[in-house]
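The complex appears here minus one protein chain, its other protein chains still in place.
Naming follows writing order (A and B), and every chain is counted from residue 1.
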Amino acid sequence: MPKPILEIQNIHKRFGQQYVLNGINLDVYEKEVVTIIGSSGSGKTTLLRCLNLLNEPDDGHIFFMGSDLMDPKTNLEALRMHIGMVFQSFNLFNQKTVLDNCILAPIKLLKLSKEEAIDRAMTFLKKVGMQDFAHQQASRLSGGQKQRVAIARALCMNPTIMLFDEPTSALDPEMVGEVLQVMKNLANEGMTMVIVTHEMAFAKEVSDRVVFMDQGVIAEMGKPEEILVNPKEERTRSFLKRYTTS
Amino acid sequence: MKKVLFFVVMLVGAVALASCSSNEQFDLDVETEFVVGLEAAYAPFNWSTSVENEFSVPLAGQLGVFVDGYDVVVSSMIADELGLDLVIKAIDWDGLIPALLSGEIDMIIAGMSPTAERAETVAFSDEYFRSEQVMVVSTGGAYAHATSLADFNGARVVAQLGTLQDDLIDQITGVNHLDPLDTYALLATAVAQNAADAFIAELPVAQGMVATNSNLTIIRFTGENGFTVSDEDVIVSVALRQEDVNLLAAVNEALAGISTDTRNQIMAEALERQDNAS
Partner (left out) sequence: MMVFATLPPKDEFLNTIFYLVERYSGFFIRGVLITLLLSVVGTLGGFILSLFLTLLRTTEVDHRRDTWLTRTLKRLGRGFSVTYITVFRGTPMIVQAMIFYYGISPLRLSWWTPLIAGLVVVTLNTTAYIAEVIRSGINGVDKGQMEAARSLGFSRREGMFLIVLPQAIKNSLPAIGNEFIVNLKDTAVLSVIGVFDLFRATQSATSSNFRVVEGFFIAAIIYLILTFMTSKVVQRLDVAMEAGKENAHA
């Protein structure tokens, strides 16, 4: 069994007096696609944001590429360059063009030359189907277009792992498909991905593993067929009932 | 023997004191210029003008701004006598003495009266102009024909902040003593706009004002009808730092050379040059 890329060991997180993460243990292996599902308040978004330490757990360990993110001595910024994140509200740099969004970090952080960065950006923009919009101001795009650019922007850093925080929840229904397609392609190319989503059909199709969270713990975890079709836990079942698609 | 000893001690003491003070005081032999401070807003003693003439002096640090007036002419005469260059700075009335004490200026020649209170912190030269205190009222007003202080019973009278004129107001029985104002221009406006009935000023200043504002009239008092004033209330002197003993002596010597007739003539000419109404 190869060593996992990401080892989450017994992390807890409190907001005020409330425990949002109550002892989470999870390993993520290379090329794996892990989907996290659960109701709001289950802690799934908090968990995802802990993986690149946007939220800081109160205790526990998160080992990534051999370093513990929780260790004060770890260079967080350097590690974050290997973790790509896609947000529910896209968070594109609105005043910049699509291209500028993608080349900013590679130039400043990876020290690429402008030509190299543009080359790389165009490659990834092509991959998400947004190459024709390279010189458009980011704020002018539709939701689906913005999200695809956000994915390209994260990919331009050549990350080892990509995190997706409900990437389609803020999109109008007709745009969800184009984003999911990009994500499917990524998965097929072997990118390691951790996705928080409500799109059950997508999760079933693309995941290697599904994690169901409830009240700050992992209630159930396993292959998509097991969890999504025939869950063991009662609470998993009642959660899924709300998402029954015909 | 005792007498000799006493004399020697005194001599040593005097030399020590003299050398002490001459280390600090304005050294006439070394300095090439002296700085005069005035308001530049107290015609006909001192005012600002943009037009250069044979009497005006440029204002330090301000291009294109000149000062003119009785004080400016006297300053120039003193400069000639002392053989020093003249520098004039414009400073608000309340800031004049602090500026003198801090060394920013060396003399105040600003139509300032040598009151006992001021004499506690600064030294004053002999007088360089003597006049009388009068009141200025509105030409068409109730007090235009007043002849004595008693006539101003119940009147609203005002003066400039920090001047002896403000103290003189209380000599009027039953007066309504208004809060003092910052400048003479404001006093004139107050009376012209009926915010006050009268203000107190020195005669030349009043003459200057009336020349430019026909709606103002001077009330002069004869004999016992006017203010009870001491000498220091009707003369103006040059103010210097108390340690500048030598400079004071030199200034007094220069002033002694300006006769009373000359002084009156200078004042009359200054009144002419002031921005007069047609």
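Just so we're on the same page, a contact is a pair of C-beta atoms (placed from the backbone, for glycine too) under 8 Å apart; a residue touches a chain by one contact, two chains touch by 3 or more.
Being a predicted model, the structure only gives us computed values, none of them experimental.
Undergrad: Any idea which of B:121, B:173, B:194 or B:215 touches the chain not displayed?
TA: Among B:121, B:173, B:194 or B:215, only B:215 touches the chain that is not shown.
Undergrad: Who touches the missing chain here, A:31, A:114, A:140 or A:237?
TA: Answering carefully, the residue with contact to the hidden chain is A:140.
Undergrad: Under the stated touch rule, tell me which residues of chain A contact the chain that is not displayed.
TA: On the side of chain A, residues 52, 54, 56, 72, 76-78, 80-81, 83-85, 87, 89-95, 104-105, 108-109, 137, 139-140, 150, 153-154, 157 touch the unshown chain.
Undergrad: Hey, which chain B residues sit against the chain that's not shown?
TA: 40-44, 47-51, 61-65, 68-69, 90-92, 95, 98, 102-104, 183-186, 188-189, 192-193, 208-209, 212-215, 274-278
By definition in this document, only the chains that are shown with their structure count from here on.
Undergrad: From the mean C-alpha coordinate of chain A to that of chain B, what's the distance rounded to whole Å?
TA: 83
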